[in-house]
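Missing here is one protein chain; the remaining ones are kept as they sit in the complex.
Let's look at chain A:
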Amino acid sequence: MKRIVVADDSQTARMFVKRCLQIVGLQDVEFCEAGNGKEALALLKEQPTDLLVTDLNMPTMDGETLLKWVKGNPRLTDVPVMVVTSAGNPAKEEQLVKLGAFCVLNKPVNPALLREKLQPLLKEISDA
């Protein structure tokens, strides 16, 4: 079964992202939730992961630091990282893509936009 880690300090945001991912077809997937970057990193190290969805603004370890850790770790560097943030704009997006983010979405996400951005990965992730 494919595995997706969703990192956000808001339970509402984690649930909402998960629901949107299920709507775009990722139903037969194991979702693992983390309340900050440190927890997410621990989950990523536990088992191979097919997608990391992370917020930026989180306590303990923020999403940008998490992205740098993931892309700097040879074991994790291939995990696609999607950033979902309320603090996104073209300047921030460019910065995050340079750091290795696969894509950046502004909150609130919606299934249509998610489908469009995830298109290159959808088949791979949904094929269990």
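Heads up, the rule we're going with is that a contact is a pair of C-beta atoms (placed from the backbone, for glycine too) under 8 Å apart; a residue touches a chain by one contact, two chains touch by 3 or more; residues count from 1.
Please note the rule applied: contacts and distances are computed from a predicted model.
Undergrad: So which of "Sigma-70 family RNA polymerase sigma factor", "Chemotaxis phosphatase CheX-like domain-containing protein", "Cytochrome D ubiquinol oxidase subunit II" or "Medium-chain specific acyl-CoA dehydrogenase, mitochondrial" is the UniProt name of the chain that got left out?
TA: "Chemotaxis phosphatase CheX-like domain-containing protein"
Undergrad: At which residues does chain A meet the chain that is not included here?
TA: 9-13, 15-16, 19, 57, 59, 85-92, 95, 106-110
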